[in-house]
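Only one protein chain is missing; all other protein chains are in place.
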Amino acid sequence: MRLKALATTLFAAGMLGAPLAQAQTEIQWWHSMSGQHNEKINEIAKGFNASQSEFKLTPVFKGSYPESMTAAIAAFRAGNPPHIVQVFEVGTATMMSAKGAIKPVTQIMKDAGEPFNPKAYLPAVTGYYTDSQGNMLSMPFNSSTAIFYINKDAFKKAGLDPAKAPKTWKEFTKAAEKLKAAGQTCVYTTGWPSWVHVENFSAWHNLPIGTKENGMAGLDTEFRVNTPLHVQHIATLGYYAKQGWFTYSGRKQEGEDRFISGECAMLTSSSSAIGKIRKGAKFDFSAHFLPYHDDMPGAPQNSIIGGATLWVMSGKPAGDYKGVAKFFSYLSRPEVQMDWHTSTGYVPITLAAYEMTKKSGYYEKNPGVDVAIHQLNNKAPTANSKGLRFGGFVQGREIFEEEMESVLQGKKTAKAAMDDAVKRGNDILRKFEAANK
Amino acid sequence: MIENRPWLTFLSHAVLILGIAVIAFPLYVTFVASTLTLDEIISVPMPLLPGSHLWENYHQVLTAGTEAGAGAPVGRMMFNSLIMALAIAIGKIAISIIASFAIVYFRFPLKNFFFWMIFITLMLPVEVRIIPTFKVVSDLHMVDTYVGLTLPLIASATATFLFRQFFLTVPDELAEAARIDGAGPLRFFWDVLLPLSKTSIAALFVIQFIYGWNQYLWPLLITTQESMYTAVIGIKRMITSGDALTEWHLVMATAMLAMLPPVAVVVLMQRWFVRGLVETEK
Partner (left out) sequence: MEKRVVFRSAWLPYALLAPQIAITVIFFFWPAGQAVWYSFQLQDAFGLKTQFVGLENFRALFADSHYLASFKITAFFSVLVAGCGISIALLLATMADRVVKGALAYKTLLIWPYAVAPAVAGVLWAFLFAPSIGVVSYVLRKNGVDWNWVLQGDQAMLLVVIASTWKQISYNFLFFLAGLQSIPRSLIEAAAIDGAGPSRRFWTIVFPMLSPTTFFLMVVNIVYAFFDTFGVIDATTQGGPAGATQILVYKAYYDGVKAADLGGSSAQSAILMLIVIALTVIQFRFVERKVQY
């Protein structure tokens, strides 16, 4: 067939440009890190490849978090998954329930005979990804938490003390009023609205997001984000929006860009945005703990992580997993971790890396980078603040965001919206429970 | 001109110029943005006159790729897009012209069955059945190949439909004459029908080239190596960046480059395209 011949020729022509096949075993690593982080990942892979000769790690950027997770799932179903895939925290329940599709990290390390001590990792991080028997299921990689940034120049301009960032939402209100009066077009914005204002809000105030320890103790969990305190917080946000103190920027990191451009004076978003802010902002800024409501009894507790971990997919030749284990050992080295932590702003995953960074004097030179670590470890985590594990939470989180949006639009009251969020969210939990029985 | 109404002629020109201005505005802004630095773009409002970084930005995306995108440079992505667009356009035309020839010029059992089988596929986009399709392609070990990238998209009925419409307008006398001359169906197809179909083929080439070039979701799923990315994906890749700044100046330079080939095809082949399109759809 002419067409096929043509296609084959074209294919062959295309392959000529690619490097020749290597005798090494290739380890595929699908990730969602773009920009400077993508470069860092390539550097890590290069470092690992130079450290041994048996395996060749190939990192592939597969789009946003949901995109790479979907691609990995589709590839698994088709029988050709990557070895390692980076999955964001909301996908944890989905990955965890797929017993036959993933290989627990603990087991991989054991099988390969690599030294591995789960205790060496930051508890706030590992707690999220460890099963009830204490097995670490995935390899922590990039973790961050929601923190609060202020534009010190804007504070000065509004006659506020730039050294005193609002600690509580009450203080926040006062600052917002002044900033608005000083002509600030956008007073405050947020990235990742559900993660910051539902998930982290709950942990920070020691409130449950759902029953069964936020879903960690069983699939028959139900959302609890319509308690009076939750409703109060969402209503407060609605009030801020009405006053023109809160500008909604979207469900992802768009808010960060508006903070960097100087448009918005205050921001709550991922601690990992700090590098980008430092690079792009033409003003003096500082990073702080999230504001809390001092009239709520549990606050401030500790915040929870976001970000992603590395999951190992099953279905590859047994020998390949030795390479994966070797790579994980390499990745856990304090110097590799310290480099990753300091150049990206993500939390270091091992205690040794944290100590090493501290000793190097990095935190004095770069104030704000350790805010996330301190906030994550503010108090010993409770059942409400050690993490969350809800099935189908990609959808669940979007439902929370949709309902928040309808409050900010003034279409629903905070109570009605959060009630709907719980109802719709529970439908998804039930469906997930039924599919994963 | 039926009558001379200067004000109406003036109005016509005014409306057209306004229409063109509005339609071209996004393109203009894209071009301007592609000549600026990132700082100039994010300082609201961005300037509306071209800046001085045209060469720099384009050079960077063509050779090195961008910080925020995939590693593959845009040059490589454009090459992939070109192959994809050409393979889809040529493949579609080749298989559908013979299929419509069979449908129009033969009478055979199950003809209607085959006919409907093809036409049902006319409108259902690949997006709604993407996962099962991916599985099929993967089972056939076509992931990360140009065949996997193009072959499934050749399964659409648009081209067959247009050729069929065109063949129906070809005078019966021609086939009659061919038969009297003792020419077989293939001879008739090759000597008579194919030359007559030139405009239709040209029009379809334009349509399908653009269709192929502009694919988004399919290449996104089917390519796992950065060396297989297409230009449209490259652009989206640069924007999805989470914790990195979107480098709008490079995104826009890439967008300009990605738009260039299909726009050139439409503009340069305008005459055949318009004629073929309108004729065949009649």
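The first chain written gets the first letter, and so on, giving A and B; residue counts start at 1 in each chain.
In this section, a residue touches a chain if its C-beta (ideal position, glycine included) is under 8 Å from a C-beta of that chain, and two chains touch if they have at least 3 such contacts.
Small disclaimer: the values here were computed from a predicted structure and weren't measured.
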Problem set entry | Which of A:Lys40, A:Lys56, A:Arg77 or A:Lys358 contacts the chain that the document leaves out | A:Arg77
Seminar exercise, completed: Touch assignment to the omitted chain, from A:Glu171, A:Glu222 or A:Glu402, lands on A:Glu402
Exercise. Which residue numbers on chain B touch the omitted chain?
Worked result: 1-3, 5, 8-9, 11-13, 15-16, 19-20, 23-27, 29-30, 33, 41-42, 44-46, 48, 94-96, 98-99, 101-108, 111, 114, 117-125, 127-133, 135-137, 151-152, 154-155, 157, 160, 165, 168-169, 172, 175-176, 179, 184-186, 188, 210, 213-217, 232, 235-236, 239, 248, 251-252, 255, 258-259, 262-263, 265-267, 270, 274, 277-278, 281-282
Exercise. For chain A, which residues lie in contact with the unshown chain of the complex?
Worked result: 1, 3, 66-67, 69-70, 73, 76-77, 94, 97-101, 185, 247-251, 254, 257-258, 261, 263, 392, 394-395, 401-403, 405-406, 408-409, 411, 424, 431, 434-437
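Criterion: only the chains that are shown with their structure count from here on.
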Problem set entry | In the complex, chain B residues that touch chain A | 42-44, 67-71, 76, 80, 83, 87, 90-91, 94-95, 131, 134-135, 138-139, 143, 145-147, 150-151, 220-221, 224-228, 236-238, 240-246
Exercise. If you look only at chain A, which of its residues touch chain B in the complex?
Worked result: 2-4, 6-8, 10-11, 14, 17-18, 28, 30, 32-39, 42, 60-65, 67, 71, 74-75, 77-80, 82, 252-253, 257, 260-261, 263, 270, 272-273, 275-276, 279-280, 344-345
